[in-house]
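Missing here is one protein chain; the remaining ones are kept as they sit in the complex.
The first chain written gets the first letter, and so on, giving A and B; residue counts start at 1 in each chain.
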Amino acid sequence: MAAADDPAAATRGRTAVAAYILRRVMGAVLLLLVVSAVTFAIFFLVPRLGGQTADQLATQYVGKDANPESVAAIKKNLGLDQPVYEQYWNFLKGLVVGADYTFGPDATHCGAPCFGYSFKSHIEVWPQLEQRIPVSFSLAVGAAVIWLVTGVTTGVISALRKGRPIDRVSMFIALAGVSLPIFFTGQILLALFVYEIPVWDSIDYVPFTENPAEWAWHLMLPWVSLAFLFSALYARLTRAGMLETMSEDYIRTARAKGLTETTVVAKHGLRSALTPIVTIFGMDFGTLVGTAVLTETVFSLQGIGAYSVQAIKDNDLPIVMGVTLVAAFFIVLCNLIVDLVYAAIDPRVRYS
Amino acid sequence: MSDDKTVSEPDTSGSTLTKDTTADGDVLLKVTGLQKHFPIRKGLLQRQTGAVRAVDGIDFEVRKGETLGVVGESGCGKSTMGRLITRLLEPTGGTVEFEGKDITHLGTSDLRPMRRDVQMIFQDPYSSLNPRHTIGTIVSAPFRLQGVQPEGGVKKEVQRLLSVVGLNPEHYNRYPHEFSGGQRQRIGIARALALNPKLVVADEPVSALDVSIQAQVVNLLDDLQDELGLTYVIIAHDLSVVRHVSDRIAVMYLGKIVELADRDKLYKSPMHPYSKALLSAVPIPDPKRRGVKSERILLKGDVPSPIAPPSGCRFHTRCWKATEICKTTEPPLVELRAGQRVACHHPENFEDQQPQDTTLLSSAKEVAADNGAAAPVEK
């Protein structure tokens, strides 16, 4: 509309928006670099602070038949004797273009993104992660949809019926939801619907691409138990946000214009009340992809959360680092999306 | 406005008011070329692309025992000016001298002695008091900060201060929320008076208060000045209040002082067209005067942005007397009449400073046309 009246202003607006997006994307890339550097530094330093030498680290790859020659070879191949910045550079290069390693006589190519090799199984880290990311992602996506719908709806109803029985009941359930740990609700659900009344015979991961219905059906229980916790949290947040928004002056103005209460709530109230929810949702979702450890463990799902726990137990640094970076990637990505969505919702942040 | 009936006798009033002719000897605060520019940063690298020229070169002095009123519309820089002279902000340019000492760029520790002598009262009595502290703690804070042990003990002194500002000394242990807005403003005043300051800078001290309470606080400020010999700088947007409290008044527009005059001179015969417009806009609480519309000068539009202020005289875009020279040359603030300094090429109530320049700008013609015969008749 603006374009018709004033093309110059519209162009200015568009370049401002483009500049905003570009700034945010560059910020996100920079942030990922910093995270990778810090992570690398930690994982480089932790074993050395623990007194391990490059030789000892190399020994972990060789295993039982370690002899000085093989250890030296590994050390050289993995670059464990190089200074830290060089190792980091090689690591970054590996992430982008892949890397070649020679173990004994065979040269192997570790394709991009190369996170190196597991200490323990000697297999590449990335294919392992690649298998597990969809599981964790599916878990997070389904749970997110459920908790957003139930949490926001409950919150809005509670706010509009503040002090009435429905508000009190929902807020009590929400309090329970926030207080009950996932391994408790998860176990209860498992006990009820798998062991007691076998609605589900087992909880498996069926890839979405294979059969979407099966995918959803089999993930239902983990989704519900994970969503219960979050929807309780979101119900409380939405209620608080909605109560605050509905007492704003512009809501009074909307009513004074003669709008119906439904329009006032949906168009004027909810839109403002949901803005902070978007921010929190982005962070929660991003974090959840890499950290739904408890849910994955309770329901025996092969996600990256459960994988990282095993890796930590085994002191398998390359895997831990891989998981950390993947998790960081999702968090940064989600925050980037939140920033962009936020700018779309609230015109005031666009040009700041 | 009331100026038309008094404009014929400015000379007599000028000669009776001799206060302003006294030498610089009793100047408490002197400000020269004061500037504050807030940088604006933009783009990927957050480079500075411009500046908000909040205060852009002002000169004035405050004399011992007087009240200098500062008026102007929002965005004219009056609050920034208040923060500069109390050194809550550091000036970008110019100097601030307090009792002859240059305090323009002093650091926190060097400022400490001066902080005893210069105190500030803020607009909002709700947010300027810490809700978790008792009144006793709030009012005695200056003693702790300055390491001063008043005679007879802190508590006694605080109670004395509370009674000075008209509060019950027994309320020493109460919290701010137990007080009304007017009482809170009294607490703020008590705190400001704790260290026996020489200069009190009050930024909109009564504008958040109810009408009936405003008068109480205005009277209190008056009484304290008489009793304690205080010097005030009172920043306010309410021209009636400013007239009531001030001896001299500075009118600010877009970071500049456009007129600095003794109270009666300013209110009876303002010389700067902006001062005149400002005064004429104040609604008069007398329904009988309604409809005498020709007295009012309606300015068009809004104050221009302080990021890119107009060239020459900053008021020329809205002035009904503006000519070419107003656009090109900035008029200096000069004392046209004793006790009345004005920065204008074509002042009101005085002979034209640039009589050769008579062609009005087109914007000026518009304003003049809007206001009927109000303005342009007097050349």
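As a working rule, a contact is a pair of C-beta atoms (placed from the backbone, for glycine too) under 8 Å apart; a residue touches a chain by one contact, two chains touch by 3 or more.
Methods note: contacts and distances are computed from a predicted model.
Which name from "Dipeptide/oligopeptide/nickel ABC transporter ATP-binding protein", "Putative zinc-finger domain-containing protein", "Aldehyde dehydrogenase family protein" or "Chaperone protein TorD" does UniProt give the chain that's left off?
The chain we cannot see is recorded in UniProt as "Dipeptide/oligopeptide/nickel ABC transporter ATP-binding protein".
I'm checking contacts with the chain that's been left out. Which of B:T92, B:S128, B:Q225 or B:S240 qualifies?
B:S240
Which residue from B:I40, B:V282, B:A308 or B:V334 sits in contact with the chain not drawn here?
Looking across B:I40, B:V282, B:A308 or B:V334, the contact with the absent chain belongs to B:V282.
Contacts of subunit A with the missing chain: which residues?
Interface with the chain not displayed, on the subunit A side: 1-2, 5-6, 9, 248-250, 252-260, 263, 267-268, 271-272, 345-348.
Applying the definition given at the start, please give the residues of subunit B touching the unseen chain.
Residues 1-2, 73-74, 180-183, 210-216, 218-219, 222, 237, 239-241, 243-244, 263-264, 267, 277-293, 296, 298-299, 301-303 of subunit B touch the chain that is not shown.
Note that only the chains that are shown with their structure count from here on.
Let me have the rounded angstrom distance from the C-alpha centre of subunit A over to the C-alpha centre of subunit B, please.
Between these chains, centre-to-centre, one finds 55 Å.
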